[in-house]
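Removed: one protein chain of the complex. Kept in place: all other protein chains.
Residue numbering begins at 1 within each chain, and the chains themselves are lettered A and B in the order written.
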Amino acid sequence: MRTLLKSYPFRVLVQAVFTIWAVTTFTFALVRLMPGNPIEILVEQILTNEGIAYSEAYDRVAASFDLDPDASVWDQYLGWLGDLARLDLGTSITSPGTSVGDEIIRFLPWTVFAVGTGLLLSFVLGILLGMVMAYYRNSSLDYFLSLFASFMTGIPNYIWGLLIVIVLGVQLRWFNVGAVRGTYDPGLEPGLNLPFLLSAFQHALLPIVTYVVSALGGWMLNMKSSTMGVLNEDYVNVAEARGLHDSRIITAYVGRNASLPLFTQLTISIGFVLGSGVVIEEIFVYWGLGHYLFQSITVRDYTSMQGVFLILTMTVVLANVFADLTYGLLDPRVRVSGER
Amino acid sequence: MRLKLLSFFWTLSVLLLTLAPVQAQERVLNVAWPYQVPPTGHFNTFASNGLLLGQYQDIHEPPLAILKWATGEYEGMLADSFGWDADGSYVVKLVQGVTWSDGSALSADDLVATFRIFKLRGDTVWKSLTGVEKVDAQTVRFLMDAPSSLVERLILTTNVRASSVYGPLAARVESLTPGTEAWDSLLNELTKFRPEVPVSAGPYAIEPSSINESNLMMRLNRKGFAGNLQKFDAVRMWNGETEVVTPLVANEELHYITHGIPPTTEKVFAQQGIDIVRSGMNNGPGLYLNHRVYPLGRVEVRQAMAYAIDREQNGYVSLGESGVAVEFLTGMSDGLSGAWLADDTLEQLNPYEYDPDRAAELLEGIGFTKDGNGQWHDDQGKLLSFELTYPQEYADWSAAAENAAAQLNAFGFDIQLRGVQFQQHPKDIYEGNFQLAVRNWGLGDPIPARSFLQAYNRYNGQGELAGEQGGGMGFKMNVTYSGGALNVFDASNSSAEGVNRQEQAKLVAQLALSYNELLPAIPLWERYTNNALNRNFLQVPAEEDPIYANFGGGTDNWMSYLILTGGVAPAQ
Partner (left out) sequence: MFQGSANVASRFRQLVTLFHQIRANRAGFIGLLGLIGYFILTFLLPYVVPFDDQPKLDEITAPPGSRLQLAVHRDNAERFRTLEDLAGETVGVVSQTGGLLFLKEFAETTDTPPKAKRYRWRSRISGPGIEAALKDVANQKIAATLVYSQAWKEAVEQADDPAFQKLIQETVVISNPTLGPMSLLGTDTQGRDLASHIVHGGRVLILTALLGGILSTVLAVCLGSLAALFGGVVDQSLTAITNLFLAIPRFPLLVVLAGLISFENTLLLGVLIGLLGWPALMRAIRAQVLSLRERDFVEAARSLGLGTPHIMFREILPNMISFVAINLIFAITSAMYEQIGLVVLGLAPINDYTWGIMLFFGRTRGTLFNPDGISMALSPVLAIALFQVCLVLFARALEELFDPRLRGK
């Protein structure tokens, strides 16, 4: 029993590694099943621009890409896996010689920054407002906030993004549409200096606002329903009977227990939001991982896509592992599953 | 909550106001083209993802000459003089005194190096060329077996690259044979070659340190070609596709775009006082039919469909003023038809003016019948029901497909629409896996053959892609029309051979007449550019100036021509 318990984290990790491998293999096949391939897409462009024969254009493009169209998928897979074992994600197909790993390292921090800030802000705000709604339920404040939250979740994040650009940027001119593009102002030295940090924050602000606005409503409603359940639990009544301070009850009893199920959702949503940033980053020309992924999908750059998907998969899996391992810490009632 | 959001936005706007970059007091030409930021993007303009910047390649790697479409004459840029030699070779003499941005002088070596790399890459021009020789410091001779106007065009539209960058690679091409392992490894070396700095012979040079996701700067290269004619200190190239650059134009940060903008957006620009400049692109969407699907293979059916679709309406709802109905259905643009066909030939062409009654007559003539619901059945009693596919991402083509289907349905067909991803759609056509489809007719090229070959080659069987049933739309190339018998594929190819325009025009006339009668595909409308041009910031010739009609909207671009001749200035 003790050794089994001890090995639980180990087992979770082994399972995680297996999951990552399986999903990676699956995506490897998946990207190759997408309609069109990198060569054909460039061939189309050449055909439209130059009007030469298909075979001629095909040969020219095939020669300029880092992809042997005759190599079997199996060979490609083994080669990629071999590289992966050496922590090498390979080189881009459409831009031969460019390392996919380097590109991901370049793009990832921006996405993590924007998505992470947005997600955390919306989570914290959502928890607070959700609790407010539960405490003042059936009041006009509750109705207003419920309507507001329902409406905010009712509009997809890409629409929020477009509305912000069009209404605030183009119509009201609250900000300069061109100047907030990119991840920081040109000419600044990335590092721990004030101008750079300010500039990075300024450029990330609109994507963050979009993430917050589109996710907030969901957290509010979830937290409200969760809090209402907890408010009726015996231990809350007991705590009240014991004459504990309201603030203590709210934080230690209600808040903690009500937000518990939401933590699981938070960890899970990290991976999703990383992936769903694609459109937001396109709209704000905020060049993070989502933009890189979108570009790669558009031109069907297999190796780049595989690289990004590997990162996304790893994030999701590791977030789950984290949720699994910390769940017991948050809810002492839960014993580790599987052992009776 | 609302308060919180509000204050959030206010903080945001205050931040942005204080932090907005101070616009330097320099004269900058603001234009746009989508590009990739290094390291995905790079300065090797021979490899994919290189920073070519589309038509703006002309201002950092200028072409030898630009064609005036209206007259068919080339105007020399980097080429001082050019022309056919008596022995059938082509001779180009470069201008004197142009310096690359790395300090080396423009010379014949640059042109030779460029063409050697073309050979390594397997470019089309080398199907005709047999050699490229340096004659003297500024002169190059192109050798070939069969001179043709096509080769001339391919040579003269070449954007010249620096031998100081590509010379070493180019020098190794001569000693190798295509197809050998050494050749392939050199080719591989070329695709992975990454010059450290971009080297320009044009009036502007890319400044590597300025490249970011949003835009890049091209600085004045005073010693480059036309460098002393420039009225700007720099060109700012904004990055992005239509949806991304539209707000920039509306905000007057970006003053000229060549992106195809939807008519709805165009109206807003027009209200803002931004000019829309239109010139023909020599191509547009057409209705392709799978001739293997009965009864689409019958010429009367195709003619009836041409009569049943109002092309003017189709163009207007798809691309507004820039969707101009094709008047002569010849497989090439009206501009090319006018330039290549004699008046009596033009008169023989059937304009297929919108006429549903005539269409009905044609169908009844071959035994088709209309039922009580007003729907047509073929002579075998089958409902005229087809699926029409289109690339769903192309806003104007999707609208054209939607409208064509609505019109055909109103006439009594039963058309279902299906959008297909743009990566998949052409493949479906090549493989003959469609019934009706919207694809392009014509090509942005002044040589008629290339327009015809879109229908007769690209969409009519593509070698290995053809599959078992034969590829594409399955149109039989050996045709008989009222003017006689013709192999349209061979005739198209022959019409681009040689340098005798009279001979070429004869073939072009036969091709145009046969196309007009047989309608292998039905052209709907010609796409005109709808470049947004903000005259509050840019001084360019007035709207009536012939320059806009003189040059093409794509290659041989009027904006490139204006910059290379010093014709653009900041507005006063």
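The definition used in the following text is that contacts are C-beta pairs under 8 Å (C-beta built on N, C-alpha and C of every residue); 3 or more make two chains touch, one makes a residue touch a chain.
It should be emphasised that the depicted structure is a prediction, and the values quoted were computed from it without experimental measurement.
Participant: Would you mind listing the shown chains in contact with the chain that isn't displayed?
Facilitator: A, B
Participant: Of the residues A:46, A:112, A:159 or A:197, which one touches the chain left out of the display?
Facilitator: The single option touching the absent chain is A:159.
Participant: Tell me which of B:363, B:399 or B:511 is the one touching the absent chain.
Facilitator: Final answer for the missing-chain contact: B:399.
Participant: Looking at B:27, B:222, B:267 or B:501, which residue reaches the missing chain?
Facilitator: Considering all chains, including the one not shown, the answer is B:267.
Participant: Any idea which of A:20, A:112 or A:198 touches the chain not displayed?
Facilitator: A:20
Participant: So which bits of chain B touch the chain we can't see?
Facilitator: So the residues of chain B touching the missing chain come out as 242-243, 246-247, 250, 261-268, 270-271, 310, 312-313, 316-317, 392-393, 395, 398-399, 402-403, 406, 409, 416-421, 424.
Participant: Which residues does chain A use to touch the chain missing from this display?
Facilitator: On the chain A side, contact with the omitted chain comes from 15-16, 18-20, 22-23, 26-27, 30-31, 33-35, 143, 146-147, 149-151, 153-156, 158-159, 162, 166, 170-171, 218, 221-222, 225-226, 228-229, 231-232, 260-261, 264-265, 268-269, 271-272, 275-276, 278-279, 297, 305, 309, 312-313, 316-317, 320, 323, 327, 331, 333-335, 337-338, 340.
Here is the rule we go by: only the chains that are shown with their structure count from here on.
Participant: Flag every residue of chain A that touches chain B in the complex, lowest number first.
Facilitator: Its residues touching chain B are 34-36, 40-42, 44, 47-56, 59-61, 63-66, 92, 94-99, 102-103, 129, 145, 148, 165-166, 168-170, 173-183, 185-187, 198-199, 201-202, 205-206, 209, 213, 282-283, 285-287, 291, 295, 300.
Participant: Can you tell me which positions in chain B touch chain A when the two form their complex?
Facilitator: 1-2, 5, 8-9, 12-13, 15-16, 19-21, 36-37, 39-42, 47-49, 121-124, 127, 184, 187-188, 191-192, 194, 209-210, 212-215, 238-240, 243-244, 247-248, 250-251, 253-254, 421, 423-424, 426-427, 430, 440, 443-445, 450-451, 453-454, 457-458, 462-465, 554-555
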